[in-house]
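Note that this complex is displayed minus one protein chain, with the remaining chains in position.
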Amino acid sequence: MERKIRVLVAKPGLDGHDRGAKVVARALRDAGMEVIYTGLHQTAEMVVQTAIQEDVDVIGLSLLSGAHMTLFTDIAELLKERGMGDVLVVGGGIIPEEDVPRLKESGIKGIFGPGTSMDEIITFIKENVKG
Amino acid sequence: MKDLAQRVMKGDPRAIARMITLAENASPEARECMKVLHSRSGNAHVIGITGVMGAGKSTLISELAREYRKRGKRVGIIAIDPTSPFSGGALLGDRIRMMELATDPDIFIRSMGTRGMLGGLTGAVYDVVEILDASGKDIVIVETVGVGQAEVDVIKIADTTLVVLVPGLGDSIQSIKAGIMEIADVYAVNKADRPGFERTMAEIESLVELIADRGEERTPIIPVIAKEGKGIPELADTIDAHRKKMEGTKEFTLHRRRRYEAELVEIIRKRLMKMIFDEDVFRDRVEDLIDMIMRKKKDPYSAADEILSQVLK
Partner (left out) sequence: MFDRKALKELEKRRKEWENSNYIPLKERNPEIREEFENLSWTRIAPLYTPMDIGDKDYLKDISFPGEYPYLRGIHSTMYRGKIWTMRQFAGFGTAEETNERYKYLLAHGETGLSVAFDYPTLYGYDTDHPLARGEFGKCGVAISSLRDMEILFKDIPVDRITTSMTINGPAPVVWAFYIANADNQGIPRTKLGGTIQNDVLKEYIAQKSFIFPPAPSMRLTVDTFEFGYKEVPRWNTISISGYHIREAGSTAVQELAFTLADGFAYVKAAMERGLEIDRFAPRLSFFFNAHNDFFEEIAKYRAARRIWARGMKELGAKKPRSLFMRFHTQTAGVSLTAQQPEINIVRVAIQALAAVLGGTQSLHTNSMDEALALPSEKAVRIALRTQQIIAEETGVTSTVDPLGGSYYLEWLTDRMEEEAMRYFDRIEQFGGVIPAIEKGFFQREIAEASYRFQRELEEGKRTMVGVNKYVMEENLDIPLLEMDRKGEEIQLNRLKKLRAERDQTKADRALERLRRAAEGDENTMPYILDCVHAYNTLGETCGVLREVFGEYKEPLIF
(Lines give C-alpha, C1' and ligand atoms only; values in the text may rest on other atoms or scores of the structure.)
Protein backbone atom coordinates (compact mmCIF):
# COMPACT_ATOMS: atom_id res chain seq x y z
CA MET A 1 0.00 0.00 0.00
CA GLU A 2 1.16 3.49 -0.82
CA ARG A 3 2.57 5.47 2.04
CA LYS A 4 0.77 8.75 2.61
CA ILE A 5 2.47 11.93 3.64
CA ARG A 6 0.96 13.17 6.90
CA VAL A 7 1.09 16.88 7.56
CA LEU A 8 0.22 18.87 10.64
CA VAL A 9 -0.96 22.39 9.79
CA ALA A 10 -0.78 24.48 12.93
CA LYS A 11 -1.45 28.07 13.89
CA PRO A 12 0.67 28.95 16.89
CA GLY A 13 0.24 32.32 18.59
CA LEU A 14 -2.77 34.54 18.80
CA ASP A 15 -3.50 35.85 15.31
CA GLY A 16 -6.71 34.60 13.76
CA HIS A 17 -5.74 34.93 10.11
CA ASP A 18 -6.44 31.38 9.05
CA ARG A 19 -7.19 31.96 5.37
CA GLY A 20 -3.69 30.94 4.33
CA ALA A 21 -3.47 27.95 6.63
CA LYS A 22 -6.80 26.63 5.42
CA VAL A 23 -6.07 27.18 1.76
CA VAL A 24 -2.77 25.34 2.20
CA ALA A 25 -4.48 22.54 4.13
CA ARG A 26 -6.97 22.04 1.33
CA ALA A 27 -4.32 22.17 -1.35
CA LEU A 28 -2.23 19.53 0.45
CA ARG A 29 -5.29 17.36 0.80
CA ASP A 30 -5.93 17.74 -2.92
CA ALA A 31 -2.32 16.70 -3.47
CA GLY A 32 -3.11 13.40 -1.74
CA MET A 33 -1.76 14.11 1.72
CA GLU A 34 -3.42 13.53 5.06
CA VAL A 35 -3.67 16.88 6.75
CA ILE A 36 -4.31 17.37 10.44
CA TYR A 37 -5.41 20.87 11.31
CA THR A 38 -5.05 22.13 14.86
CA GLY A 39 -7.12 25.27 14.78
CA LEU A 40 -6.07 28.57 16.28
CA HIS A 41 -3.99 29.61 19.28
CA GLN A 42 -1.64 26.69 19.72
CA THR A 43 1.21 26.68 22.19
CA ALA A 44 4.51 25.06 21.22
CA GLU A 45 3.75 22.20 23.59
CA MET A 46 0.41 21.51 21.92
CA VAL A 47 1.92 21.54 18.45
CA VAL A 48 4.73 19.18 19.39
CA GLN A 49 2.54 16.73 21.33
CA THR A 50 0.13 16.60 18.41
CA ALA A 51 2.97 16.02 15.98
CA ILE A 52 4.15 13.11 18.11
CA GLN A 53 0.77 11.45 18.46
CA GLU A 54 -0.13 11.91 14.82
CA ASP A 55 3.33 10.74 13.72
CA VAL A 56 3.44 13.38 11.03
CA ASP A 57 6.14 13.72 8.40
CA VAL A 58 5.70 17.45 8.04
CA ILE A 59 4.67 20.38 10.23
CA GLY A 60 3.42 23.53 8.52
CA LEU A 61 3.29 26.57 10.75
CA SER A 62 1.33 29.66 9.82
CA LEU A 63 1.64 32.92 11.69
CA LEU A 64 0.96 36.45 10.54
CA SER A 65 1.40 38.46 13.70
CA GLY A 66 5.16 38.82 13.49
CA ALA A 67 5.80 36.60 16.50
CA HIS A 68 7.48 33.96 14.32
CA MET A 69 10.99 34.47 15.69
CA THR A 70 9.84 33.46 19.15
CA LEU A 71 7.15 30.91 18.38
CA PHE A 72 8.67 29.10 15.38
CA THR A 73 11.96 28.66 17.16
CA ASP A 74 10.20 27.53 20.36
CA ILE A 75 8.57 24.75 18.37
CA ALA A 76 11.74 23.79 16.50
CA GLU A 77 13.66 23.52 19.76
CA LEU A 78 10.97 21.52 21.52
CA LEU A 79 10.85 19.12 18.59
CA LYS A 80 14.58 18.48 18.87
CA GLU A 81 14.27 18.05 22.61
CA ARG A 82 11.59 15.37 22.13
CA GLY A 83 13.63 13.53 19.51
CA MET A 84 11.42 14.71 16.64
CA GLY A 85 14.17 16.63 14.89
CA ASP A 86 13.69 14.61 11.71
CA VAL A 87 10.24 16.03 11.03
CA LEU A 88 10.23 18.50 8.16
CA VAL A 89 9.13 21.89 9.49
CA VAL A 90 8.03 24.69 7.19
CA GLY A 91 6.61 28.09 8.03
CA GLY A 92 4.55 30.74 6.32
CA GLY A 93 3.50 34.28 7.03
CA ILE A 94 4.76 37.82 6.90
CA ILE A 95 8.40 37.07 7.47
CA PRO A 96 11.02 39.71 6.70
CA GLU A 97 13.98 38.59 4.60
CA GLU A 98 16.40 39.28 7.42
CA ASP A 99 14.70 36.75 9.72
CA VAL A 100 14.95 33.89 7.24
CA PRO A 101 18.55 32.77 7.89
CA ARG A 102 18.00 32.57 11.63
CA LEU A 103 14.77 30.63 11.20
CA LYS A 104 16.47 28.18 8.83
CA GLU A 105 19.28 27.74 11.28
CA SER A 106 16.81 26.89 14.02
CA GLY A 107 15.41 24.08 11.88
CA ILE A 108 12.57 25.62 9.88
CA LYS A 109 13.57 24.18 6.52
CA GLY A 110 11.20 26.08 4.26
CA ILE A 111 9.94 29.63 4.65
CA PHE A 112 7.08 30.78 2.46
CA GLY A 113 6.07 34.41 2.22
CA PRO A 114 2.98 36.04 0.73
CA GLY A 115 2.41 35.17 -2.90
CA THR A 116 3.89 31.68 -2.67
CA SER A 117 2.01 29.31 -4.94
CA MET A 118 0.48 26.14 -3.60
CA ASP A 119 2.48 24.16 -6.14
CA GLU A 120 5.69 25.52 -4.74
CA ILE A 121 4.75 24.38 -1.24
CA ILE A 122 3.59 20.95 -2.40
CA THR A 123 6.74 20.41 -4.44
CA PHE A 124 8.94 21.51 -1.56
CA ILE A 125 7.25 19.07 0.79
CA LYS A 126 7.42 16.16 -1.64
CA GLU A 127 11.09 16.79 -2.31
CA ASN A 128 12.17 17.30 1.25
CA VAL A 129 10.10 14.88 3.26
CA LYS A 130 12.21 11.96 4.33
CA GLY A 131 11.39 8.76 2.47
CA MET B 1 10.77 -4.60 15.87
CA LYS B 2 10.06 -6.51 19.07
CA ASP B 3 11.53 -3.50 20.73
CA LEU B 4 8.84 -1.27 19.24
CA ALA B 5 6.12 -3.52 20.60
CA GLN B 6 7.78 -3.41 24.02
CA ARG B 7 7.82 0.36 23.94
CA VAL B 8 4.17 0.45 22.89
CA MET B 9 3.28 -1.72 25.86
CA LYS B 10 5.09 0.70 28.12
CA GLY B 11 2.86 3.44 26.80
CA ASP B 12 5.59 5.42 25.00
CA PRO B 13 3.64 7.91 22.85
CA ARG B 14 6.21 8.04 20.06
CA ALA B 15 6.24 4.25 19.81
CA ILE B 16 2.45 4.11 19.80
CA ALA B 17 2.33 6.75 17.09
CA ARG B 18 4.90 4.97 14.93
CA MET B 19 3.19 1.63 15.45
CA ILE B 20 -0.10 3.09 14.27
CA THR B 21 1.53 4.47 11.15
CA LEU B 22 3.02 1.05 10.36
CA ALA B 23 -0.37 -0.56 10.84
CA GLU B 24 -2.10 2.04 8.69
CA ASN B 25 0.40 1.45 5.91
CA ALA B 26 -0.04 -2.32 6.36
CA SER B 27 3.70 -2.75 6.49
CA PRO B 28 5.16 -6.21 7.13
CA GLU B 29 6.85 -4.99 10.35
CA ALA B 30 3.44 -4.13 11.71
CA ARG B 31 2.39 -7.76 11.50
CA GLU B 32 5.20 -8.97 13.72
CA CYS B 33 4.44 -6.35 16.33
CA MET B 34 0.73 -6.95 16.23
CA LYS B 35 1.36 -10.60 17.06
CA VAL B 36 3.10 -9.50 20.24
CA LEU B 37 0.55 -6.86 21.11
CA HIS B 38 -2.44 -9.14 20.76
CA SER B 39 -1.61 -11.02 23.94
CA ARG B 40 -1.69 -7.80 25.88
CA SER B 41 -4.95 -6.43 24.50
CA GLY B 42 -8.56 -7.02 25.39
CA ASN B 43 -8.61 -5.02 28.60
CA ALA B 44 -9.75 -1.64 27.35
CA HIS B 45 -13.35 -0.59 27.22
CA VAL B 46 -13.90 0.27 23.56
CA ILE B 47 -16.53 2.94 23.06
CA GLY B 48 -17.78 3.62 19.55
CA ILE B 49 -19.30 7.01 18.95
CA THR B 50 -21.37 7.77 15.91
CA GLY B 51 -24.01 10.22 14.80
CA VAL B 52 -24.70 12.74 12.10
CA MET B 53 -22.37 15.57 11.24
CA GLY B 54 -22.96 18.63 13.35
CA ALA B 55 -24.10 16.59 16.34
CA GLY B 56 -21.10 17.81 18.31
CA LYS B 57 -19.39 14.43 18.55
CA SER B 58 -15.89 15.80 18.85
CA THR B 59 -16.79 18.21 21.63
CA LEU B 60 -18.64 15.45 23.42
CA ILE B 61 -15.67 13.11 23.12
CA SER B 62 -13.38 15.81 24.42
CA GLU B 63 -15.58 16.25 27.49
CA LEU B 64 -16.01 12.53 27.97
CA ALA B 65 -12.25 12.06 27.85
CA ARG B 66 -11.82 14.79 30.43
CA GLU B 67 -14.38 13.03 32.65
CA TYR B 68 -12.57 9.70 32.37
CA ARG B 69 -9.29 11.43 33.21
CA LYS B 70 -10.93 12.74 36.38
CA ARG B 71 -11.77 9.15 37.20
CA GLY B 72 -8.12 8.19 36.78
CA LYS B 73 -8.55 6.38 33.48
CA ARG B 74 -6.09 6.57 30.59
CA VAL B 75 -7.80 7.40 27.34
CA GLY B 76 -7.10 6.72 23.68
CA ILE B 77 -9.12 8.42 20.99
CA ILE B 78 -9.35 7.52 17.31
CA ALA B 79 -11.00 10.22 15.20
CA ILE B 80 -11.88 9.21 11.67
CA ASP B 81 -12.54 11.56 8.77
CA PRO B 82 -13.29 10.73 5.16
CA THR B 83 -10.51 10.32 2.63
CA SER B 84 -11.16 12.05 -0.65
CA PRO B 85 -11.85 9.42 -3.28
CA PHE B 86 -10.32 11.70 -5.92
CA SER B 87 -7.01 12.72 -4.45
CA GLY B 88 -6.58 10.10 -1.74
CA GLY B 89 -5.88 12.95 0.67
CA ALA B 90 -7.87 13.85 3.75
CA LEU B 91 -8.51 16.80 5.99
CA LEU B 92 -8.48 15.55 9.54
CA GLY B 93 -10.00 18.25 11.67
CA ASP B 94 -11.65 16.50 14.60
CA ARG B 95 -8.70 17.21 16.82
CA ILE B 96 -9.46 20.90 16.81
CA ARG B 97 -12.14 20.25 19.42
CA MET B 98 -9.70 18.29 21.55
CA MET B 99 -6.62 20.49 21.52
CA GLU B 100 -6.90 21.19 25.21
CA LEU B 101 -6.29 17.50 25.80
CA ALA B 102 -3.19 17.53 23.61
CA THR B 103 -0.73 18.02 26.41
CA ASP B 104 -2.14 15.42 28.81
CA PRO B 105 0.36 12.50 28.74
CA ASP B 106 -2.41 10.03 29.57
CA ILE B 107 -4.49 10.91 26.57
CA PHE B 108 -3.51 9.75 23.11
CA ILE B 109 -5.42 11.10 20.13
CA ARG B 110 -4.98 9.86 16.61
CA SER B 111 -6.69 11.16 13.48
CA MET B 112 -7.20 8.77 10.61
CA GLY B 113 -8.56 8.96 7.09
CA THR B 114 -10.98 6.26 5.90
CA ARG B 115 -8.61 5.43 3.06
CA GLY B 116 -11.22 3.89 0.87
CA MET B 117 -13.17 1.90 3.45
CA LEU B 118 -16.92 2.24 3.56
CA GLY B 119 -19.02 2.06 6.66
CA GLY B 120 -17.51 4.96 8.54
CA LEU B 121 -14.39 3.21 9.77
CA THR B 122 -10.95 2.75 8.37
CA GLY B 123 -9.31 -0.52 7.47
CA ALA B 124 -6.63 -0.24 10.11
CA VAL B 125 -8.99 0.65 12.91
CA TYR B 126 -8.93 -2.85 14.42
CA ASP B 127 -5.17 -2.68 14.68
CA VAL B 128 -5.23 0.82 16.10
CA VAL B 129 -7.75 -0.15 18.76
CA GLU B 130 -5.57 -3.10 19.67
CA ILE B 131 -2.45 -0.94 19.80
CA LEU B 132 -4.04 1.62 22.10
CA ASP B 133 -5.51 -1.17 24.20
CA ALA B 134 -2.13 -2.89 24.55
CA SER B 135 -0.47 0.43 25.37
CA GLY B 136 -2.43 0.49 28.61
CA LYS B 137 -5.34 2.74 27.76
CA ASP B 138 -8.36 1.91 29.91
CA ILE B 139 -10.76 3.57 27.53
CA VAL B 140 -10.52 3.62 23.74
CA ILE B 141 -12.96 5.90 21.99
CA VAL B 142 -13.58 5.45 18.27
CA GLU B 143 -15.30 8.34 16.51
CA THR B 144 -16.75 7.53 13.10
CA VAL B 145 -16.87 10.00 10.23
CA GLY B 146 -20.49 10.90 10.75
CA VAL B 147 -21.63 11.84 7.32
CA GLY B 148 -25.05 10.32 7.72
CA GLN B 149 -24.51 7.03 5.95
CA ALA B 150 -25.10 3.84 7.85
CA GLU B 151 -22.07 3.62 10.06
CA VAL B 152 -22.94 0.29 11.44
CA ASP B 153 -19.41 -1.07 11.30
CA VAL B 154 -18.65 0.62 14.58
CA ILE B 155 -20.79 -1.91 16.41
CA LYS B 156 -18.37 -4.66 15.50
CA ILE B 157 -15.46 -3.02 17.18
CA ALA B 158 -17.07 -1.29 20.14
CA ASP B 159 -18.08 -2.83 23.45
CA THR B 160 -20.45 0.06 23.85
CA THR B 161 -21.89 2.02 20.97
CA LEU B 162 -23.03 5.55 21.64
CA VAL B 163 -25.24 7.32 19.11
CA VAL B 164 -25.21 11.10 19.38
CA LEU B 165 -28.23 13.06 18.25
CA VAL B 166 -29.26 16.69 18.42
CA PRO B 167 -32.57 18.49 18.52
CA GLY B 168 -33.81 19.93 15.29
CA LEU B 169 -32.81 16.95 13.23
CA GLY B 170 -36.23 15.35 13.50
CA ASP B 171 -36.42 14.42 9.88
CA SER B 172 -32.99 12.97 9.83
CA ILE B 173 -33.77 10.72 12.76
CA GLN B 174 -36.50 9.25 10.60
CA SER B 175 -34.17 8.78 7.71
CA ILE B 176 -31.26 7.31 9.57
CA LYS B 177 -33.12 5.19 12.03
CA ALA B 178 -33.06 2.20 9.78
CA GLY B 179 -29.36 1.65 10.25
CA ILE B 180 -27.95 3.74 12.96
CA MET B 181 -30.66 3.71 15.56
CA GLU B 182 -30.61 -0.03 16.11
CA ILE B 183 -26.94 -0.16 16.92
CA ALA B 184 -27.05 2.13 19.95
CA ASP B 185 -26.30 0.82 23.40
CA VAL B 186 -26.65 4.35 24.71
CA TYR B 187 -28.09 7.51 23.17
CA ALA B 188 -26.80 10.96 23.95
CA VAL B 189 -28.96 13.90 22.98
CA ASN B 190 -26.50 16.73 22.70
CA LYS B 191 -27.30 20.45 22.73
CA ALA B 192 -30.14 19.75 25.12
CA ASP B 193 -30.61 23.49 25.59
CA ARG B 194 -31.72 23.91 21.99
CA PRO B 195 -35.32 24.43 20.99
CA GLY B 196 -36.95 21.19 19.93
CA PHE B 197 -35.21 19.18 22.64
CA GLU B 198 -38.44 17.80 24.14
CA ARG B 199 -39.64 16.70 20.75
CA THR B 200 -36.41 14.96 19.89
CA MET B 201 -36.43 13.15 23.23
CA ALA B 202 -39.98 12.01 22.62
CA GLU B 203 -39.13 10.80 19.14
CA ILE B 204 -36.17 8.80 20.33
CA GLU B 205 -38.16 7.35 23.21
CA SER B 206 -40.80 6.10 20.85
CA LEU B 207 -38.16 4.67 18.53
CA VAL B 208 -36.49 2.90 21.43
CA GLU B 209 -39.86 1.51 22.38
CA LEU B 210 -40.34 0.30 18.83
CA ILE B 211 -36.98 -1.41 18.59
CA ALA B 212 -36.96 -3.02 22.03
CA ASP B 213 -38.38 -6.50 22.49
CA ARG B 214 -41.11 -6.85 25.02
CA GLY B 215 -39.82 -6.98 28.56
CA GLU B 216 -36.32 -6.00 27.49
CA GLU B 217 -34.60 -3.11 29.19
CA ARG B 218 -34.91 0.13 27.22
CA THR B 219 -31.79 1.69 25.73
CA PRO B 220 -30.86 4.63 27.95
CA ILE B 221 -31.12 8.17 26.55
CA ILE B 222 -28.93 10.79 28.19
CA PRO B 223 -29.40 14.53 27.56
CA VAL B 224 -26.12 16.45 27.53
CA ILE B 225 -24.80 19.91 26.71
CA ALA B 226 -21.29 18.91 25.71
CA LYS B 227 -20.12 22.48 25.21
CA GLU B 228 -20.74 23.18 28.89
CA GLY B 229 -19.85 19.74 30.17
CA LYS B 230 -23.39 19.20 31.40
CA GLY B 231 -24.65 15.63 31.64
CA ILE B 232 -21.20 14.20 30.92
CA PRO B 233 -20.71 12.42 34.29
CA GLU B 234 -24.13 10.78 33.88
CA LEU B 235 -23.20 9.74 30.37
CA ALA B 236 -19.94 8.19 31.55
CA ASP B 237 -21.82 6.35 34.31
CA THR B 238 -24.31 4.99 31.80
CA ILE B 239 -21.58 3.83 29.43
CA ASP B 240 -19.72 2.13 32.29
CA ALA B 241 -22.94 0.51 33.47
CA HIS B 242 -23.51 -0.90 30.00
CA ARG B 243 -20.10 -2.49 29.95
CA LYS B 244 -20.51 -3.84 33.46
CA LYS B 245 -23.88 -5.32 32.59
CA MET B 246 -22.45 -6.97 29.51
CA GLU B 247 -19.36 -8.44 31.11
CA GLY B 248 -19.51 -12.18 31.55
CA THR B 249 -22.72 -12.51 29.59
CA LYS B 250 -23.12 -14.74 26.59
CA GLU B 251 -23.79 -11.70 24.41
CA PHE B 252 -20.49 -10.21 25.43
CA THR B 253 -18.53 -13.27 24.45
CA LEU B 254 -20.44 -13.45 21.20
CA HIS B 255 -19.76 -9.80 20.59
CA ARG B 256 -16.04 -10.21 21.13
CA ARG B 257 -16.09 -13.20 18.80
CA ARG B 258 -17.70 -11.06 16.13
CA ARG B 259 -15.11 -8.38 16.59
CA TYR B 260 -12.27 -10.83 16.07
CA GLU B 261 -14.14 -12.36 13.19
CA ALA B 262 -14.42 -8.96 11.55
CA GLU B 263 -10.78 -8.30 12.24
CA LEU B 264 -9.76 -11.64 10.81
CA VAL B 265 -11.82 -11.05 7.70
CA GLU B 266 -10.27 -7.63 7.35
CA ILE B 267 -6.74 -8.98 7.67
CA ILE B 268 -7.38 -11.69 5.14
CA ARG B 269 -9.02 -9.25 2.78
CA LYS B 270 -6.11 -6.85 3.04
CA ARG B 271 -3.51 -9.59 2.57
CA LEU B 272 -5.30 -11.00 -0.42
CA MET B 273 -5.67 -7.62 -2.02
CA LYS B 274 -2.03 -6.93 -1.38
CA MET B 275 -1.04 -10.22 -2.94
CA ILE B 276 -3.09 -9.57 -6.01
CA PHE B 277 -2.52 -5.91 -6.56
CA ASP B 278 0.92 -5.21 -5.15
CA GLU B 279 2.90 -8.00 -6.71
CA ASP B 280 4.03 -7.45 -10.25
CA VAL B 281 3.22 -10.90 -11.57
CA PHE B 282 -0.37 -10.70 -10.53
CA ARG B 283 -0.72 -7.02 -11.23
CA ASP B 284 0.24 -7.61 -14.86
CA ARG B 285 -2.09 -10.56 -15.13
CA VAL B 286 -4.91 -8.45 -13.71
CA GLU B 287 -4.27 -5.79 -16.34
CA ASP B 288 -4.37 -8.41 -19.07
CA LEU B 289 -7.63 -9.81 -17.76
CA ILE B 290 -9.18 -6.36 -17.63
CA ASP B 291 -8.20 -5.87 -21.26
CA MET B 292 -9.92 -9.08 -22.13
CA ILE B 293 -13.02 -8.11 -20.22
CA MET B 294 -13.05 -4.84 -22.12
CA ARG B 295 -12.91 -6.67 -25.39
CA LYS B 296 -15.64 -9.05 -24.23
CA LYS B 297 -13.21 -11.93 -24.51
CA LYS B 298 -13.81 -12.76 -20.90
CA ASP B 299 -16.37 -11.97 -18.26
CA PRO B 300 -15.41 -10.58 -14.83
CA TYR B 301 -16.52 -13.73 -13.00
CA SER B 302 -14.29 -16.05 -14.95
CA ALA B 303 -11.45 -13.58 -14.61
CA ALA B 304 -11.90 -13.56 -10.82
CA ASP B 305 -11.94 -17.38 -10.77
CA GLU B 306 -8.70 -17.43 -12.66
CA ILE B 307 -6.92 -15.03 -10.35
CA LEU B 308 -8.19 -16.63 -7.17
CA SER B 309 -7.16 -20.08 -8.28
CA GLN B 310 -3.66 -18.79 -8.97
CA VAL B 311 -3.39 -16.92 -5.67
CA LEU B 312 -4.61 -19.85 -3.67
CA LYS B 313 -2.26 -22.27 -5.36
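Letters A and B mark the chains in the order given here, with residues in each chain numbered from 1 onward.
One rule holds for everything that comes next: contacts are C-beta pairs under 8 Å (C-beta built on N, C-alpha and C of every residue); 3 or more make two chains touch, one makes a residue touch a chain.
Just so you know, these numbers come straight off a predicted model, no measurement behind them.
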{"item": "Sole contact to the chain not displayed, among A:Gly85, A:Pro101 or A:Pro114", "value": "A:Pro114"}
{"item": "Selected residue (touches chain absent from view) among B:Arg97, B:Arg110 or B:Lys137", "value": "B:Arg97"}
{"item": "Subunit B, residues in touch with the chain not shown (by the definition above)", "value": "54, 59, 91, 93, 96-97, 227-228"}
{"item": "On subunit A, residues whose C-beta touches the chain left out of the figure", "value": "13-19, 22-23, 25-27, 37, 39-41, 43, 65-71, 74, 94, 96-98, 113-115, 117-119"}
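The working rule: only the chains that are shown with their structure count from here on.
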{"item": "CA centroid of subunit A to CA centroid of subunit B, Å", "value": "29"}
{"item": "Parts of subunit B lying in touch with subunit A, wherever the complex brings them together", "value": "13-14, 16-18, 20-21, 25-26, 83-84, 86-93, 95-96, 99, 102-103, 108-111, 113, 115, 274, 278"}
{"item": "Residues of subunit A that touch subunit B when the two form their complex", "value": "1-4, 6, 25-26, 28-39, 42-43, 45-46, 49-50, 52-55, 82-84"}
